[in-house]
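Only one protein chain is missing; all other protein chains are in place.
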Amino acid sequence: MSFLLGATLVAVTMAMACALPGVFVVLRKNSMLVDGIGHAVLPGIVIGYAITQDLGSPWLILGAALAGLVVVLGNEYLTRTGLLAGDSPQGLVFPALFSIGVIMVTADFANIHLDTHAVLVGDLNLASFQQLTIEAPGRSPNLDLGPVYLYVMLAVLLVNVAFLAAFYRQLKLTTFDPQFARTLGIRSGALNTGFMFLVSITVTAAFNGAGAILVIALIVAPPATAYLLTDRLPVMIGLTVGIAGAGAVGGFWAAYAANAATSAGMSVFYGVVFLLVLAATRAARARRRRSSLQRTTGTRPTTPEQALIG
Amino acid sequence: MSDVLGALMGPGAFFDDHTFRMAFFGTAVIGLVAGALGSFAYLRKQSLISDVISHSALPGTLGAFLLAVVVLEVDGRNMAVLMLGAVVAGTLAVGLAQYVTRATKLSIDAAMAITLSLFFGAGMLLMRIISNGAYPGKGGIQDYLFGNASVITKADLIASISVGTAALVLMVVFWKEITLRTFDPDHSTVLGFHARAIDALMFITIVIAIVIGVKAVGLVLMVAFVVTPPSAARQWTRTLPAMVVLSGIIGGLGSGLGAYLSIAVGGVPTGPLIVLTLFAFLVLSLLLAPGRSLITRARGRTRHRRILLRQLVAEREAHIEPQGSTTLPGAGQS
Partner (left out) sequence: MIACQTSGLSVAYHTEPVLRNVDFSVSAGAVMGIVGPNGAGKSTLIKAMLGLVTPLTGTSEFFGQSLSRVRQRVGYMPQFTSVDWDFPTTVRDVVLMGTYGRLGWLRRPGRAEKETAATAMAQTGITDLARRQIGELSGGQRQRVFLARALAQEPDLFFMDEPFQGIDAKSQRAIVSVLHRLRQAGKTVVIVHHDLATVQDFCTHVTLLNQTVVSCGPVDEAFTSEHLRHAYRVGDTEQGFFEPDNSRGPRVEVAP
């Protein structure tokens, strides 16, 4: 497999693995919590590396994801105390965890050599560098199966698909109407923790390729864009996967052509697509409203409410 | 522990050193301004907008740098130009996040997340362009990511103090309008204040508070300077003026203390240590503040519940004997 093809496949797989749980992240209004998780996994990764000495180890990913869960549970606890207003609980825990991570990195704890740059934006090309090869009998060059990282992200994607398939109705119910879900006997607390753990795993796995900050773009932007286009959940999921895949290819090649960091290119690409879709839907709605008003009354609305009815 | 304390540098030696003095006062000013103005973001329940602002300061600063070097052909390290770029980008980011929330069914958190990643992604692209090109004065660009308090110059300090003072003056001058809008947005509109103008004013002061800190503290950790001091100060205070003042004090004191510790211990980056110091202030406030303390509250609640439970059991025993039916008279309890 050529390096470029391998890296493109990694980008697409990573984008889909992130965007899929992102649908529920956006609908549950947890988008900025992902920002917190993205930072909080840093100390988890450093400690995990100290134990496993392998940044791609699944144990490291699971362990580091626990650090992300600290942000989720810490946020829930601080919110429940009722002592803090608004979204501040989300902004209190993760900077402290990230600080611990940065101190550990600079103190050369565990001899981990993370480029500070890469912590924030990752390096997809570097992550895709290590190739999975299998010695095939009777073939002189070993069988090249593409980047190892591709299989890591593929595994995460499959886990996400399996989780969403198994808990689709429960997730939908607890997101749409948590109280009703509880009367049906759904344990929304456990479901929420499980789901956020999965998000945390996804973030950790994508950390190498996308870094702490740009992983937010991968998780939030495609579903948010899809949300502008539909009010049907299954359609939204389909659109999300489509936008994530197309954006990954587009962003990857744009970044490649501009010789820029892949994840930065992807996140700008997603952002621009979002803004274009936003502008298009606004324009379409304004046009619809104007034409239907002319049809029904032939006059301009006098109040915003009338405009809405039209 | 005693080893660490023994290794600490005394305050005398600390303040004799120019770099250390700059680091101490520079971060203290940042903490003070961000803490005081962060109170309004906290009370508007939009603390995380500070994270969006600090990340958007990157493309703002780098864009201004490129503009200065390539188009205007002036020194790219000109503090005023860089700050102006960051303020413009930060204000644009806030505006975009608010617009997306208003114009779509997306909630503010998703709008923030998209704005943050779009601006930061653009910043990283600009950073790549700058580091690939041969631009004079491009050194130190990396500092914006994680901050570097040891590069604070006297000129930086003077710039922070003057711009920070300007932001605080704006806050005092428009105190009445900002407070009203924060407490009861609809009422302020009914009274005839232009809502968006006040919002813009308020967010610009917060943008300024953040922009002066980014280079020293780093854009990633700036959020803690805006969120943590007000969260801690709120536990001890009941009025807005008291909260703003205490939040400023906590921010300034915590930042100075953190900077001192980082230099005195040595080899520990300043920004993260300040964040941990502020976090310690918060934990202490949550545990110890009178009336709201988590410890005394939990104890009081357990005690009250136990008393109530005893009462209820006694009531039940008194009624179950004569009645024993599904109808219980309510007169006995009230």
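Labels A and B are assigned to the chains in the order they are written; within every chain, residues are numbered from 1.
To be clear about the criterion, contacts are C-beta pairs under 8 Å (C-beta built on N, C-alpha and C of every residue); 3 or more make two chains touch, one makes a residue touch a chain.
Because the structure is a prediction, the values reported are computed rather than measured.
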Original post:
Looking at A:80, A:232 or A:288, which residue reaches the missing chain?
Top reply: A:232
Subject >> Identified contact with the non-displayed chain, of A:25, A:173, A:255 or A:268 >> reply: A:173
Original post:
Considering the whole complex, which of B:74, B:265 or B:313 touches the chain not shown?
Top reply: B:313
**OP:** Kindly note down the residues of chain B that lie in touch with the hidden chain.
**Re:** 105, 300-301, 304-305, 308-309, 312-313, 315-316, 319, 326-331, 333-334
Subject >> For chain A, residues in touch with the removed chain >> reply: 27, 165-166, 169, 172-173, 175-180, 182-185, 227, 230-233, 235-236
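The definition used in the following text is that only the chains that are shown with their structure count from here on.
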Original post:
What whole-Å value do you get for the distance between chain A and chain B if each is reduced to the mean of its CA atoms?
Top reply: 25
**OP:** Write out the stretch or stretches of chain A touching chain B in their complex.
**Re:** 26, 29-35, 39, 81, 83-88, 90-92, 95-96, 98-100, 102-103, 106-107, 116-117, 120-121, 212-214, 216-217, 219-221, 224, 227-228, 258-261, 263-268, 270-272, 274-275, 278, 281-282
**OP:** Within their complex, state which residues of chain B touch chain A.
**Re:** 42-48, 50-51, 55, 100, 103-107, 109-110, 112-114, 116-118, 120-122, 124-125, 128-129, 132, 142, 145-146, 220-221, 223-224, 226-228, 230-231, 234-235, 267-269, 271-273, 275-276, 279, 282, 286, 292, 294
